[in-house]
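Yeah, one chain of the complex is gone here, protein chain that is, but the others are all in their spots.
Then we have subunit A:
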Amino acid sequence: MTHNKTVVVQDGPPSDVEDIKTRSRYLRGELVEALEDGITGSMSEDENRLMKFHGSYMQDDRDLRNERHKQKLEPAYQFMVRIRAPGGVLTSAQWLEMDRLAREYTTGSIRITTRQAIQFHGILKWNLKKSIRTINDALLTTLAACGDVNRNLMCNPNPYQSEVHAEVFEWSTRISDHLSPKTNAYHEIWLDGEKIVDSTADEAEQEPIYGKVYLPRKFKIGVTVPPTNDVDVFSQDLGLIAIYEDGKLKGFNVAVGGGMGMTYGDTQTYPQLARVIGFCTPEQVIDVAEKTVMIQRDFGNRSVRKYARFKYTIDRYGIEWFINELQNRLGWNLEEARPYEFSHNGDRYGWIKGSNGKWHLTLYIPSGRIEDQKGYPLMTGLREIAKINTGDFRLSPNQNLVIGNVTTPKKRKIEELIKQYGLTDGKRYSALRRNALSCVAFPTCGMAMAEAERYLPTLLDKIETILAEVGLSEEAINIRMTGCPNGCARPALGEIAFMGKAPGKYNMYLGAGFSGERLNKIYRENIGEEEILKLLEPMFHQYAQERQTGEHFGDFVIRAGYVKAVQSGLDFHN
């Protein structure tokens, strides 16, 4: 299956990151030495690049930079550590271990990411090894949670169509395992594994899919089961849409070339939607994923990282070229795409009974942040639930948490705990808030230009007031906010979206499709809160009066002429 040779298409000399990867000896680099350097809590830029492949990277508390510099202290370096769990599924036992880890070595919270992963913040360098070992002992991994590889594989987590979900989840896990890096570096560095130095092993043996330079950029795969599109399947490099008939999985529609990130001021960068190119059976899906990854490995831009995502490779060579290349490598042709329909990309809150008779409870987690707050002991409550739950814990792509596969007797007990700890399924929040998504941004993210997670709740308070005035409190509107244009909270798919430009200043976007099928478009540049509210107020008034039956806000702003519809990323800037 790996009898390929690397065809590297270059537009110029390889970027410095390519050089770091090449020299790293399959992700080893000088990481061991960097961990041992006792006079700093940091790592060099080179090592930090490699750390990403191991599921972690360095951050610092940006709020404290100046203050600490005056104190003759280096920045408050700390590490983000991310767990890769395909489809975001953890057993209750695993949850308890992660809860313990969070309390012992991190800032004390568990974060659910927008890719159904668990993220810890504030781990100090000398606790990294212990943390990663704890994760591995719980049969989870951090390998490839970041870096130029296939990232956490997303899969719709709420198994209410139980049989189909179970099968889809099984295939998702297999794809994820198949695309995992094979290097032994991870075991050597973190788990004190034996150093295997086999100079005779060639690239194909060491890293059969990725080779020694890995991918040009990150690669994202999402799998969904219609009518839910909570994984935002069109935002993925490779999206797989489960096709089923009568509760039986038939296969997947294959969509390629989506992605959210862009760079301000460079119109050659843009968010893009994945395009459906055909259908494959479940047995073929691993092969499709592997070959797609390999095509990107061979044709992706390795000179300029901002042009290196798969979406640009496809837009540059054309979708027809890709289908051709893929089918050549597969040795067979995709079937014609099957019909499907999405109704939403949000979560269903509260208890839902699956077709297997088990219960699934979706809890609303603001910004995916699980911690004990005064008057809201969320983390403790979940720990108590994990202690009795025989089912599992599922992380949603909207940063919420599903207590999954609960039996009826356990459901009663869990309901008691929910009551005891005052946990909420989100019903007490407005529909707007339940459909809001934001990235971490300040103070830890190095890319952030403006606040996101810390500020969005404040902005929502004010928007909710306007919505209440016009009677739209129960209207679900996707609203998303990020601190930069890299797209972590998939902002280009928000019916209303804000991308940070500078402290307190955002670009405002409108008009994405409610179920993630259409991009939004810029409406105003570089505006602050006052102007945001001034712009939204008449829009909501008009929407309340003039909307058609079932018309979502994102559709309305297009019909009302606020922005033009964007069906392809190539039109995003036009």
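To be clear about the criterion, contacts are C-beta pairs under 8 Å (C-beta built on N, C-alpha and C of every residue); 3 or more make two chains touch, one makes a residue touch a chain; residues count from 1.
To be clear about the criterion, contacts and distances are computed from a predicted model.
Selecting from "Dimethylamine corrinoid protein", "assimilatory sulfite reductase (NADPH)", "Amino acid/amide ABC transporter membrane protein 2, HAAT family" or "Putative ABC transport system ATP-binding protein", the unshown chain of this assembly corresponds to "assimilatory sulfite reductase (NADPH)" (UniProt protein name). Although one chain is not drawn, the whole complex shows that of A:40, A:328, A:390 or A:473 it is A:40 that touches it. Residue in contact with the omitted chain (choice from A:58, A:76 or A:89): A:76.
Taking the whole complex into account, subunit A touches the unshown chain at residues 38-41, 64, 67-74, 76, 124, 126.
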